[in-house]
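Here is the structure we will look at, set down as structure tokens.
Excluded from the complex is one protein chain; the other protein chains are retained at their positions.
All chains are identified by letter, namely A and B, in their written order; residue positions are counted from 1 within each chain.
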Amino acid sequence: MTRFVENSIVFPYKRSLGPVIGAFMTGLTEQRILGIRSGDQVIVPPLEWDPQTGAELDPDGMVEVGPAGTVESWTWVPAPSEQHPLGHPFAFAFIRLDGASTPLLHAVDTGAPDALRVGARVAPRWRGSRVGHIGDIIAFVPGEQPEVDGPDSGPAEAPVTMMDYNASITYRNPVPPVLDRLREASRDQRIIGQRCPVCERVYSGGRGYCPIDAVELGEEQDVDLPHTGTITNFTIVTPVQYPGQTETEPFARVFVLLDGTDVILPYQPVVELPVGEVRVGKRVAAAWAPPNDDIDDAGAMGGAYGHLIGWIPSGEPDVEDPDLVNRIF
Amino acid sequence: MVATNGPRTDIAVVGWAQTPMVRRTDLSETQLLLRVITAALEPLGLTRADIDFTCLGSCDYITGQAFSFVSNLDAIGAWPPKRDSHVEMDGAWALYEAWLRLQEGDIEIAVVTGSGRSSTGDPTLIYPMEMDPFYLAPLGADPLTFAALQARALIQAGITDERAMAEVAARSRRDARSNPDAQVKGDADIDTLLAGEYVRAPLRRHDLPPITDGAAAMVLATGDRARKLRERPAFITGFDHRTECHNPGYRDLTDSPSTRIAAEAAGLGTSPVEVAELQAAFTHEEILLRRVLDLGGEVAVNRSGGALASNPIMATGLARIGYAANHVFGGGKRALAHSTSGPCLQQNLVCILEEDA
Partner (left out) sequence: MSTEPAAIVGVGQTHHKSRRHDVSFGGLVREAAFRALDDAHMTFADIDAVVIGKAPDLFEGVMKPELYLSDALGAVGKPMFRVHTAGSVGGTTAIVAASHVQARKHERVLAVAFEKQSEGNAQFALGSGRGASLGAGGAFAPFIRAYIERSGAPEHIGWKVAVKDRQNALKNPYAHLRIPDISIEKVKESPMMWEPLRYLESCPSSDGACAVVLTNEAGGTAAAADGRPPAWIIGASSRSEPPSFPGRDPVRPAACVQAAWDVYEQAGITNPRQQIDMAELYVPFSWHEAIWLEGHDIAAAGEGWRMIDDDETALTGSFPVNASGGVLSSNPIGASGLLRFAEAANQVRGAAGEHQVAGAKVALAMAYGANSQYFSTWVVASSLQPFD
């Protein structure tokens, strides 16, 4: 049975709008839809450039269009996604607003597909509270008259220059069998590496292939690795805050050369080792979570070490070897 | 627009391979590439050490991770380090870069790949992110919506109808029966297809491509080396790609001018092709492309089953070139391959493969 891990990419992007898109968005808060002149055309929605030639368009050439327009083409969305403007079935349509040379794509809310046809007249249903976003128009509705949904909070107090874009995508990744095998082994406090049958290099972290010989490594290549080693190098990170950041205090990541091997475990956390005492040559031993603990997968990339939660000082004297620091990989 | 004296080095496709095309694989993208590169090289008696240049095509947003292509370096045998590049585009464009690079004449063999696992995310949530970030992405406007609007434009213009589109789907599935790598295949009754519900009117399920995980790898060689590596190399005699403005609202959706310009620059019109492999992920796209490329009834289009039979995003275009090369390998004279990117065929690439350089 394949196991999956979910990983969501969620980020509130902040976009700057520049003169033309900014004016368009500001217009939306005023319940006005603006286009921009390019020769004898009026481009809607407006761009800073002519879409055919790339020529710079004059922001002073912005003109109001609509608010009503004609459906030029449409498609019915029977099962809207979470990103769509409406939670119930609707149409996406190309709407040629009165006075525009190009159609605007937006939602048309008619309840049922048979209420829609090419040539239908539609007008915007404005959100009562508008921020300067294409979603200030909830949807277009049949007819000539714009509507406002709920109490009208009026136009923006200042020109709109920025826009939020909240993207969220969830990925469901199958966990490669080698990672699951290593994870299970970690429950029994084993660290598994894999030996390439061609070059005999041993790889940690459940990579499942040798990058030198470009061969896959299966279960038959598994080897048990020792639980003690020496810190060869490290980094101490002062965390920067960002959405999803879990750290608040400086934290260490160390590189551990496992005893009697050529294997480095890179960027490992430490346990009961204050950042001030992390140094090259420090002797450490594996620290394990209790076998019954749930372990955090942190996605398919981070699950290889399983119950190995980090490295704890072993109390042995430091190793003095000037070459140690060069062992990063 | 093309330099007057033009590219000079003869370059040929000498082999290619693809992974099984499946709805979902448990293999990582790197593993897919490990296998498919080996599969492309082995029949030619080549190893990774023989590769002078690599160019990989993939997409972070398909994989769901920034810098996702970096671990794919593990698949190319880049030790000692390789001359290498990566495009955030279909492998067909990786091939284009390798084709340019081989023109420089100092190296002989290149490997290009395209890879993607579409099964891990929801395409309706991912693809709006390639749309205009101010006006379209925030509406969740996905390429499926735009495909439907383009299909309607073609129907309104009398260029096609829903039955003709269903016929494309049925023919693809029928042709795919003889393609062991195809994912969607079988016999389909047109009326049964037309009785299906709309996914996005006027598109029904059969008008859409499947979700596919897969990868393809292709080996290119310069003239003399190519002739030593295999009988009947498929020489690239024309190669071009062009783009259009992004927002489909600003375009005439009943036409594909970028395809026409690319085909002209690639020399399509100089002599007839016997087969064409078009990256038409939607049935109406095949009808439009056929029309724009002026392919008559005598040209066998998408005999592989095309993107409607298997659609490994970021490798779909490269596979088209592979199938076209197969035609030349197998005794054909001249074949056309096409790849595309963006909503409503925004960017189009045309590659002509021939038995003679």
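One rule holds in what follows: a residue touches a chain if its C-beta (ideal position, glycine included) is under 8 Å from a C-beta of that chain, and two chains touch if they have at least 3 such contacts.
Computed from a prediction, not measured in an experiment: that's the story for all the values here.
Student: For the chain left off this view, which of B:28, B:113, B:150 or B:347 is in contact with it?
Tutor: Final answer for the missing-chain contact: B:347.
Student: Can you work out which residue in B:10, B:74, B:162 or B:255 touches the chain that's missing from view?
Tutor: B:74
Student: For subunit A, enumerate the residues touching the unshown chain of the complex.
Tutor: Touch with the absent chain occurs at residues 7-11, 13-21, 47-56, 161-162, 165, 167, 201-203, 210-212, 233-240, 242-247, 251, 253, 255, 262-264, 266-267, 280, 298-299, 302, 322, 325-326, 328-329.
Student: In the complete complex, which positions of subunit B touch the hidden chain?
Tutor: The list for subunit B reads 1-3, 5-9, 54, 59-61, 64-67, 69-71, 73-74, 78-89, 93, 96-97, 99-101, 103-106, 126-127, 129-134, 137, 240-246, 250, 257-258, 261, 341-343, 346-347.
Here, only the chains that are shown with their structure count from here on.
Student: So, what's the distance in Å between the C-alpha centres of subunit B and subunit A?
Tutor: Centre separation, subunit A to subunit B: 26 Å.
Student: Which residues, counting only subunit B, touch subunit A once they are in their complex?
Tutor: Counting only subunit B, the residues touching subunit A are 24-28, 30-31, 34-35, 37-38, 48, 61, 63-65, 73-79, 120-122, 124-126, 128-129, 133-142, 145, 148-149, 152-153, 156, 197-203, 245-250.
Student: Within the complex, which stretch of subunit A touches subunit B?
Tutor: 2, 7, 9, 15, 17, 21, 25, 43, 45, 51-52, 73-78, 80-85, 92, 94, 102-107, 113, 118, 133-135, 163, 165, 167-174, 176-177, 207-209, 211-216, 300-301
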